[in-house]
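I have a structure here, written as structure tokens, and I will follow up with some questions on it.
Yeah, one chain of the complex is gone here, protein chain that is, but the others are all in their spots.
A, B and C label the chains in the order they appear, each numbered from 1.
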Amino acid sequence: MAAKKYLVEFIGTFFLVLTVGMTVINPDSGVIAPLAIGSALMIMVYAGGHVSGGHYNPAVTLAVWLRGRCPQADVLPYLGSQFAGGIVAAMTVLLLKGDPTVVPQDLEIFPALVAEVIGTFALAYVVLNVATARSTAGNSYFGLAIGFTVATMAFALGGVSGGAFNPAVALGITVMHLAKTANLWIYLVANFAGGALAAAAFRFINPEDK
Amino acid sequence: MAAKKYLVEFIGTFFLVLTVGMTVINPDSGVIAPLAIGSALMIMVYAGGHVSGGHYNPAVTLAVWLRGRCPQADVLPYLGSQFAGGIVAAMTVLLLKGDPTVVPQDLEIFPALVAEVIGTFALAYVVLNVATARSTAGNSYFGLAIGFTVATMAFALGGVSGGAFNPAVALGITVMHLAKTANLWIYLVANFAGGALAAAAFRFINPEDK
Amino acid sequence: MAAKKYLVEFIGTFFLVLTVGMTVINPDSGVIAPLAIGSALMIMVYAGGHVSGGHYNPAVTLAVWLRGRCPQADVLPYLGSQFAGGIVAAMTVLLLKGDPTVVPQDLEIFPALVAEVIGTFALAYVVLNVATARSTAGNSYFGLAIGFTVATMAFALGGVSGGAFNPAVALGITVMHLAKTANLWIYLVANFAGGALAAAAFRFINPEDK
Partner (left out) sequence: MAAKKYLVEFIGTFFLVLTVGMTVINPDSGVIAPLAIGSALMIMVYAGGHVSGGHYNPAVTLAVWLRGRCPQADVLPYLGSQFAGGIVAAMTVLLLKGDPTVVPQDLEIFPALVAEVIGTFALAYVVLNVATARSTAGNSYFGLAIGFTVATMAFALGGVSGGAFNPAVALGITVMHLAKTANLWIYLVANFAGGALAAAAFRFINPEDK
């Protein structure tokens, strides 16, 4: 029964985007937003990884599929569940907080593209190595590594691109008016590119791990 | 001998509510309170999990019982130990700090109910998956995942509902005058509802894991 | 050869007290000091646990000895190594920073005693359960749980007692003039009492684990 996997992807992405919205709509979040967002991903990866793999991110699903660990029939339903989770989370945030008064960040296109490619590459590279490589199987650190990759990249690159590294997050922050609709393509292009690059790097680094 | 399990539940809830009280009664706690509270839960789950399961939360005990991993005879003694731990912790905080001058948060009922249901759902969903599922047995991350769920949800939702996600914490903050007695029912209703929903979700997602 | 164990206890306590001194002598440390101190303990427990048990704390050595997992011949050399590590760290801090201008906290004796007993109890209770209990053997979380117990208790109780929970730390902060010599007895009495209480609680909770 595949529905249980899609529900897990929906729930995990819901909590990830809910945490993004609730912590970013907050004048002096400082250290809080990246830490809370990374932690939200970590807990959901630990909770749902044994059922769905715990992607919660279309760019990660792309990378895992290219690496050969996501059945082709699951790719589109996973993406659908993730985008749905992001949208429902965004509507929940608007319900709880009202329309935010945070002004969306102005992005410079080229640096934002570079930052989103780099951050998504890091995320998918870590996911593939800690959650799909044969030589790390059975470890207890996969969620910690994956969650803190998002926290680290948000600390490092959030000021340049907003730090989505995830098309479902990008869609969610656009629905919440935390990002401009005109910039959504930047995230979509850069995130999928970053995921694909990570899959290529993984295959080069782990040639025997098919 | 069941008394040792009840003592462990008492000790764990005591340290959780003690940390809540001591860090919230503090003008500029900022990032500190959610981090310290999540960490208090994490350490006590790691210390006591092997004896009692490490619930420290009546809503978690409800969820674990509905999922079939808490003997019925333990349910009421667990709740009693947890509420007792919360009350003794509250009295210890008052002893150490004097009556706090923090003004209890005003809650809007509907958003607070929604936030407490969502946060408690996340907590019980994570607990059931990382600490009771057959396919995650023997892992070393259960305490990290559980503790940081409370930290994450407190970061995300604390501003809406106060962020208890736990009837024993709700009772403790009421005794310490950090929450209004008139709002106690919000936590009790929402937390038990969130725990029950998580048990239902777990059973749908893990149908073969009885 | 026992010397290697004593050297490990010296090194671990040195880095713990060094981190205490360097982060507390800092006007706006905020969240930094408790987090850094807990992290210092965590890393040294992970690095040295396999050689010496990773106590770095005379009150923990007392508790582990009472629980029956520290050879009697090691107790005094462990305490000597720990106090020596604390003193050398304090002198290193004075070398690097000069005499600090931080004014030592004024303590009220009774609350400070209560806070130090509670915090040291938590630390030794966690140590005994995660690092010496038969049913948690082989786990990967022992250092995380132990280190973050000190961080949590420092967040919760540091404002009341200074948050040593460790006679070697107490001696170190006295040498660095971060605590008053007249208050040293408070830490010594309360920390050893907290450790002994934790050993009694552990034996009640784990009666079959001799």
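Things worth noting here:
We adopt the following convention: a contact is a pair of C-beta atoms (placed from the backbone, for glycine too) under 8 Å apart; a residue touches a chain by one contact, two chains touch by 3 or more.
Only a predicted model underlies this, so the values are computations on that prediction, with no experimental measurement involved.
Listed residues A:45, A:90 or A:118: the one in touch with the omitted chain is A:118. Although one chain is not shown, part of chain C still touches it, namely residues 1, 4, 7-8, 11, 15, 18-19, 22-23, 26, 30-32, 35-36, 39-40, 42-44, 46-48, 50-51, 92, 95-97, 140-141, 143-144. Against the chain not displayed here, chain A makes contact via residues 30-31, 34-35, 111, 114-115, 118, 122, 125-126, 129-130, 133, 135-136, 139-141, 144-145, 148-149, 151-152, 155-157, 159-160, 201, 204-207.
One rule holds in what follows: only the chains that are shown with their structure count from here on.
Simply put, chain B must spin 90° to overlay its Cα atoms on chain C, rounded in steps of 5.
The innermost chain, defined by the distance from its C-alpha mean to the mean of all protein C-alpha atoms, is B.
With centres set at the average Cα position, the gap from chain B to chain C is 27 Å. Mean C-alpha position of chain A lies 39 Å from that of chain C.
Counting partners per residue, chain C has 31, 140-141 as the residues that reach two or more other chains.
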